[in-house]
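Here is the structure we will look at.
Every protein chain but one is kept in place in this view of the complex.
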Amino acid sequence: EPRGAAAEERVLVINTGGTIGMVAESGGLAPEPNKLVKALKKMPMLHDKAYAQERVPEFPDDTLVLPLSKQNKRIVYTIKELSPLLDSSNMTPDDWAKIAKHLQKYYEHYDGFVILHGTDTMAYTASALSFMCENLGKTVVLTGSQVPIYELRNDGRANLLGALLFAGQFVIPEVCLYFYHKLYRGNRVTKVDAGSFSAFCSPNLPPLANAEVDITVNWETVWRANTTEKFRVHTNMNTNVALLRIFPGITAAAVKAFLQPPIEGIVLETYGSGNAPNNREDLLEELKKATDQKVVILNCTQCLRGTVTPVYATGQTLTAVGVIPGSDMTPEAALAKLSYVLSKTDISWEEKREKLGENLRGEMTVVPTGAKISLTNS
Amino acid sequence: EPRGAAAEERVLVINTGGTIGMVAESGGLAPEPNKLVKALKKMPMLHDKAYAQERVPEFPDDTLVLPLSKQNKRIVYTIKELSPLLDSSNMTPDDWAKIAKHLQKYYEHYDGFVILHGTDTMAYTASALSFMCENLGKTVVLTGSQVPIYELRNDGRANLLGALLFAGQFVIPEVCLYFYHKLYRGNRVTKVDAGSFSAFCSPNLPPLANAEVDITVNWETVWRANTTEKFRVHTNMNTNVALLRIFPGITAAAVKAFLQPPIEGIVLETYGSGNAPNNREDLLEELKKATDQKVVILNCTQCLRGTVTPVYATGQTLTAVGVIPGSDMTPEAALAKLSYVLSKTDISWEEKREKLGENLRGEMTVVPTGAKISLTNS
Amino acid sequence: EPRGAAAEERVLVINTGGTIGMVAESGGLAPEPNKLVKALKKMPMLHDKAYAQERVPEFPDDTLVLPLSKQNKRIVYTIKELSPLLDSSNMTPDDWAKIAKHLQKYYEHYDGFVILHGTDTMAYTASALSFMCENLGKTVVLTGSQVPIYELRNDGRANLLGALLFAGQFVIPEVCLYFYHKLYRGNRVTKVDAGSFSAFCSPNLPPLANAEVDITVNWETVWRANTTEKFRVHTNMNTNVALLRIFPGITAAAVKAFLQPPIEGIVLETYGSGNAPNNREDLLEELKKATDQKVVILNCTQCLRGTVTPVYATGQTLTAVGVIPGSDMTPEAALAKLSYVLSKTDISWEEKREKLGENLRGEMTVVPTGAKISLTNS
Partner (left out) sequence: EPRGAAAEERVLVINTGGTIGMVAESGGLAPEPNKLVKALKKMPMLHDKAYAQERVPEFPDDTLVLPLSKQNKRIVYTIKELSPLLDSSNMTPDDWAKIAKHLQKYYEHYDGFVILHGTDTMAYTASALSFMCENLGKTVVLTGSQVPIYELRNDGRANLLGALLFAGQFVIPEVCLYFYHKLYRGNRVTKVDAGSFSAFCSPNLPPLANAEVDITVNWETVWRANTTEKFRVHTNMNTNVALLRIFPGITAAAVKAFLQPPIEGIVLETYGSGNAPNNREDLLEELKKATDQKVVILNCTQCLRGTVTPVYATGQTLTAVGVIPGSDMTPEAALAKLSYVLSKTDISWEEKREKLGENLRGEMTVVPTGAKISLTNS
């Protein structure tokens, strides 16, 4: 079937490391540099050698091209490998900044972006980048795999292919995460399974898109920034933040230790709908002292699915000592949001507290999904 | 339909508090004492008034009786209310001890036990009790509800009824948790949903039983203690333990603060299959120092489903600094096990470390469920 | 908390029979007449005796009242028992007409309607009533149970309570089906499990509402008739219709036998996306002959989830012999729609064929849910 010349879309792939490009070594699986591009060039589902050769010399060594898509598009993609490649367990806020700067640098040169990343901290990075990217107008998709792409059976090929197709063919102006045929909002996901190809879950928001027999996008869920401002990245995230999970018998001493300077913000992982002991004066005292010293405490639930609401007496006590309810944010998103908002130098402490309660990037549900009981249909 | 005189089974219900018995107050929902028994007596599905009146004066005020079951059994249950009733957010290791002592005190007088408890920390308490109860030979079932039993629509009635039927009719010698028609092993569950009746999940072990149209028990999963020793409870749990969740950018200072005396044990919530940064010398140094000072560190994954395995280089580094792999234990179970094992005064530190790696109450999978790839069926 | 006098809503419950009111007899479970009202009056969660007694003599024998709801409403409900009570396996189109006539007769006297029905054919009846009810402006909810309400453990209490609350408190002007805390569109469901409380599934449309910790209605899914015409029921359904499931080796003789007069319409349950053999001239010939003789053939898939689409050569052949694609209708809905449309005497055969392809009561998806692949977001 003869077709007209296909439109070309350009995607930048930023390879940060992760299982997708790992090989077995004596110390366990570890990433190996300068190997992925060569390997991908030998996979016809991810590189159309004939097309590339016709187009030489336009195709530099780090650039590949997908076979023609059903939509008659050519996705030409360039892989930039960060150095060193990282097991995502080793990823830090500095690495987030490095990725963000790459997005900034190449923003105008590409139609979309894919970030290859280990699954272990992918939800943290996706959350962080969602805040660091201001006025995003292009599709950014994080992906990776549970099994290295060099193994016979692996999920890396399909994940990379899907991520490239979303980044190259759709304008979904969010930091997304693509895994096992689903596209999620990046700041809504959490890793829930270490042994399945279906590793991620978006507990409080349905997926943005699905790619099985057909590709279907839930456009009504896609985030609309309503901005005409220019894209920029905010990289100086405040790292004086931490996650603290409440448990029965937690001591005031431990909480106090955790809230010491230089800490400026804490995500408190509470029980159920945002509850913590309200009969532990020692504990509440420490939280109150901290907020008095302008430490921001953001309340998220330990439950996979759930929303921090002021239904229980034990939850209301927290609000009374200055803790901010975090609605249905994941701990990963809450931590990233704290890091982001606390790093803003042009707003006051009160404004920061207020901003933490607002929905900045679709990371939280302000009005609950689905109307609560209401007797009329207004 | 005339039936022969039904066998009577006796169940003790220990009411510790929780949503099931809460009423709305100005400060939010809170438990109200001396109210539950009276309310239950007015619910025919939970109390057969006619039968009780016939049997007077054997029925004291705190004792109720279920209507005849399909198995032609009468479950007579007595409710002991702890004081004060607790929102489970306020539950502490002291309260666990109180519950355990009740089990001990009444062990010979009842056929089975139900513990009413708030959902927020029910998984923690179920885990703790599973270790505290040594040589358990009777059924112990924790339950509660998401909506108070005093409300029109609630899940308390069905949860209590199911728990009573399991405690009174089956010998499942474990600390179990019953919720929304499923009976789980107590040290395998975690609360995953703050807004659904299906609040709990047993991510790495299937339910012990199901009670929908029929009651089906998966007997092959039920724990067999293989002991003829006498039941006893161990109540002096070590409370110098804590949960520490790893996140990108976590500082060595925070970790150090958390590992200070009097801390003796830590559950480290790591990434994926048990990974943590292996390029952070400062962090590893703190962990090593702690183990050198005989702090025990137990490695569990942040993922809902998953097992700590030494597949990645980043995971192997932890083992190298003395961290103990926690297999597929939930953080709740791991914390309780630490508390329990560290409180044993008759074994050495090395023996404690060893015991933490053993399967004591069915809390972890030593040999993975389902054979891994194997070419023959041996 | 003192409340003002509660608003009263009136609901009519039409009891047609089914497991919910069955008792065990020598021949198996069978419905027993004149028993349900008496039993319900003894269940405080379904009848507030004190309130009723205060209101005597307004409360006739067949009328009950729910305890006050969270929304400060009183739902007063009257139970009309059809005679004979039916195991739903015995339900026929004549019985549908009987139910519909009751709806018509009492339409102005009640705010909402609940129909108690056996689960076996509840999806068929719900589908039929959805078409028979024209210009419906009130909530009609079918429900029942998997275990009789007279048994100790049963799902009948909760199902009846939920159905009453939806019928009495919400204006969802559809024929709905409520089961296990979910409200579905009646012509979208199918019974998928004979042994679980979660017996029904709405494979191609999400539930209309959920009633767990909170009641949430997906108002955007609720059907809007856009009519100001008066409610009426259409009862003379055409019963010369049948369901025919294709299978490998089906003979032309069997198909021919099935398509003989007086048959006027057939739901053909095909494979996958609406496929049938396209190399079986004998079979296609029979189908063609039938359509030539004005038998209407409506194509639905055997797959639980799926849509009849003209993607495959084997599917296109059916369209060529006059078969009408049924989109994502369930077989139950398709059969009911055939029965309904074929009984219309004021439209031509061609108009009937056209009507079958239109979305009359939300029974089919005309534009697929979620946009298929589209490069822009228009």
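Letters are used for the chains, namely A, B and C, taken in the order the chains are written, and counting of residues starts over at 1 for each.
In this text, contacts are C-beta pairs under 8 Å (C-beta built on N, C-alpha and C of every residue); 3 or more make two chains touch, one makes a residue touch a chain.
Keep in mind that what you see is a predicted model, and the values were worked out from it rather than measured.
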| item | value |
| --- | --- |
| Sole contact to the chain not displayed, among C:D48, C:D120 or C:E363 | C:D120 |
| Residue in contact with the excluded chain [from A:V76, A:L165, A:C201 or A:L356] | A:L165 |
| Identified contact with the non-displayed chain, of A:R157, A:K256 or A:K344 | A:R157 |
| Options A:H181, A:R232, A:K288 or A:K355, residue touching the unrepresented chain | A:H181 |
| Contact residue for the chain not shown (choose from C:L68, C:L82 or C:L243) | C:L243 |
| Sole residue of B:V222, B:L243, B:A276 or B:L318 that reaches the chain not shown, by the stated touch rule | B:V222 |
| Residues of chain C in contact with the chain not shown | 25, 27-30, 87-93, 96, 119-121, 124-125, 128, 191-196, 201, 239, 241-243, 245, 247-251, 254, 257-258, 260, 263, 269-273, 275-280, 301-307, 310-316, 331-332, 335, 339 |
| Touching residues (missing chain, whole complex) on chain A | 1, 24, 42-45, 66-70, 146-147, 151-153, 155, 157-158, 161-162, 165, 181, 194-198, 211-214 |
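We adopt the following convention: only the chains that are shown with their structure count from here on.
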| item | value |
| --- | --- |
| Gap in Å, rounded to a whole number, between the CA centres of chain C and chain B | 42 |
| Inter-centroid spacing, chain C versus chain A (mean Cα positions, whole Å) | 42 |
| Separation of chain A from chain B, taking each centre as the mean of its C-alpha atoms, in whole Å | 33 |
| Two or more partner chains touched - positions in chain C | 70, 214 |
